[in-house]
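In what follows, a single structure is set out as structure tokens and then discussed.
Not every chain of the complex is shown here; the ones you see sit where they belong.
Each chain carries a letter (A and B) given by its place in the written order, and its residues are counted from 1.
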Amino acid sequence: MTSNADSPHPFIPNTPSERAQMLATIGVDDFDALITDIPEQHRNSSLQLPNAASELEVATRMQALAALNQDAGTRPSFLGAGAYRHFIPSTVGAILQRGEFVTSYTPYQPEAAQGVLQSGFEFQSAVAQIFGMEVANAGMYDGPTAFAEAGLMAARVSRRNRILILDTADKRLFEVAEAYARYQQVEIEAISRESVLNGDVPDDAACIAFQSPNFLGRIEDVQALTDAAHAAGALSVMHTYPTALGMFKSPGEFDVDIATGEGQPLGVPLTFGGAYVGLFTAKQRFIRQLPGRIIGRTSDTLGRTGYTLTLQTREQHIRRERATSNICTSTQLIGLMVAVYCATMGPSGLRKVAELSYHKAHYLANAIDALPGWNVIRESDPPSPSQGQIQRGGPSPDTFFNEFAVECPIAPSDVNRLLAGRGIIGGLDVSDVVPYGILLCVTEMNSRQDIDRLVDALSGIGNGGVA
Amino acid sequence: MSEGVVPNASVADMHDRRLLMDRSVSGRRAIEMPAADVPLAEMPNDDLLRDADDLQLPEMSQLDVIRYFTLLSRLNFSIDTNFYPLGSCTMKYNPKLNDQVASLGGFANIHPLQTDDSVQGALEVMFELQEWLGEATALPGVGLAPLAGAQGEYAGLLIARAALEMRGESHRKVALIPDSAHGTNPASAAMAGMDVVTIKTDEFGNVDVEDLRAKADENACVFMLTIPSTLGLFEPNIIEINNIIHDAGGLVYADGANLNALLGLVKLGDLGVDICHSNLHKTFSTPHGGGGPGAGPVMVTEELASFLPEPVVVKSDGDVPSPARRERARVRAQQYHLTRPDNSIGKINGFHGSFSILVRAYTYMQSLGGDGLRAVSENALINANYIQARLRDRFDLAVDRLCMHETVLSGKRQADRGVPALSIAKRLLDYGIHAPTMYFPLIVPEALMVEPTETESKETLDRFVAVMQAIDDEIDSDPDSVNHAPHTLPNTRLDEATAARRPVLRWQAETD
């Protein structure tokens, strides 16, 4: 075997003789002369890491690690709760492979980045459309951080400091909002639907922020919540699952002020939770308070249309400690996936995805209802208010999109373990919210056969055969 | 001339720039979805349902979707097509293996809420990456959750505040930040409820130690040091500086965005740094994607590890038999778990961080190993100093010292001849070279911050030098042309003022 000790690494072109030449041009004798500013006692402390491995070895190891995971692409899964297994059309992967998109930087030189900018403008256009909102920014880190920043923005806009979050929202949303608000002189508080609809909204509330479909999959009465917020002089902030907007009314139709969402369901693989993209939309009049990057249309010196980052004076690289957010590197490439997804699905495709998810979820719910020992949670369960308090014209609290909670006859964690044994990825254990509760999610990716397999597996459990 | 016909246009200009909605034709489709295979459920209340016409998304054929985005991609500079010496950004080669690994089904298709025992491979990746980043920085507490550098900073500052609060020093709210710092530092400090106090940089590009000493008082929470600094310089007084901060009762936060200069040469923890972040999308070569996603893990000392954001992956001692294992003999013993550290600052994002980016960084580190990572930094330094040495007769240096991984030139002499740094940067684009970072750090007039990275060859650097010299010549022969550059790209200079004054942020039906 020839030894490659002296050859450079595949990622580093300089050969030993080139290095020597370059050091001579620099005017130093050896490399060490370049790092004399580093305190001597700490200089050159060696890295206790494995040796360089060849591509074949690395690929082999990584394939082995990937194979240790139970891949939701090759078995039925009923997990949702913020990350959803939706169909991703082939166009998304094909465009995502373009090195020109993958390996470019943030488009600070617009003339050399029209590809990123124009596709980002498409993203903003599609997101604004889906949300029915006037403007969207170019993307946030993920859904929960978008929601957290929406709360902070509501505080800036309203000059009030209480961010009230409806208690039907995912606790992850609370937690992230809390971490973002911790030292910002604002309070994060939970509020019940009951209180909001009864008008019990404190008059220093910056916003009523809610999730719909909520954590348990149910559609909130967006109109009523928004009206109540506005009545109290607060903003209405809605966090949503964008796929649902393929069939349900958009936040814009209800006069919501700021609407956020997790972009992952729109063409992004599950990838163990990231990288995703946060969707952030608002009314036009708030644009100078938006966090994150925004792409605008303009023209060049020859009058031709072009695109550029705009409203940058909100951002940290210009406004520093007075910026609307510290966000810098964001999620442009994931936004591109969303843009290609939306262009591919079009209005009819997005609607069909929503409808398929809806019908299949209801098929499962109906089947579970028929199982002895299992109980789809439909009404007057915590934390939903009782039906009587829902305003007329609003949705029944039982309207759900594609997720719903089920009361299990045994501990949900045991249910999931038994399902795993049958090659099924079960639901989310929500027994901390709903006693014996499991949250099940169904999308267009779950075939009827998969659903029937789940029902069959659950029926075995329901019969008390195992515990 | 007929509509849509542009003769003699350059290839890049040839296609039209209309947006998708301008190309949309009602009834076209780029995809077919399956019919329902279940009985249809009753639809919800009409009040809730969206009008079919309300959703105005593009209606395109599949070919036209592909063609549109393919053409857009070709309007862009990128590492795969251009030298990209963008200072502070570490635009280096993104190995294709890493992308291929990240797209393996076993990584791409796992749900973040699966049980730990069903994602042991993913957790092993995260665990080892934690270990390796800890080793590279000598800061053994590693949190992978932050989704970019700025979020890493924010997490680090929350940790600092939480640690000081636990010490009973919640009054400490001052962030000392050098004037050369990146904008995210003060922005993150502000988000963490801190008051920003600026520290001067001296004529050698170092932290003004006396200024620091004067300002590091009993209110000091953190000192945020970018190392090497945004001037591309290693702070020679770093030990003294860190002692000053520690003596004042504060913590030292290092912005590790420039870690590409330090791998195997020095470890931040050894220098007294308490907290740092690293941009995996820079040093660890995960692609920048036109503006993310990134990942900005936060590294802390042993003492601060309990404050890390959720989640952290731990390895169970020995071979704890899990229930799953009992059930299914083929499953490996569960070894790795997602946990919430005892005093965690909590969740700063939805799930576990930018996993697809973490996988890439881990793959990258394996490909290089310890020695390879050192070679990365060595060659990053050599390349930057080589450019500096070759251009110093034509361009002023921000500070006349050997540099680390990037060199900050000043275009003062050129500006005096009527061509600002901006125009030099734009003119480079005409030569197929991406512009350096301009006007940053803010303290350098006409700054051009050049970071070649280790993945560029000597020929590429030599060509860059030749182009810079050619532009310098053009400033004498034809300054106007330089001032109107670029001339060869899909657009000439864009009117950013109007864009901000009359913002158009989405497609609109009106023609213009």
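What we mean here is this: contacts are C-beta pairs under 8 Å (C-beta built on N, C-alpha and C of every residue); 3 or more make two chains touch, one makes a residue touch a chain.
These numbers were taken from a predicted model, which means no experiment stands behind them.
This structure file defines a complex whose chain copy numbers, by label, are A x2, B x2.
Methods note: only the chains that are shown with their structure count from here on.
Distance between subunit A and subunit B, defined via averaged C-alpha coordinates, is recorded as 19 Å.
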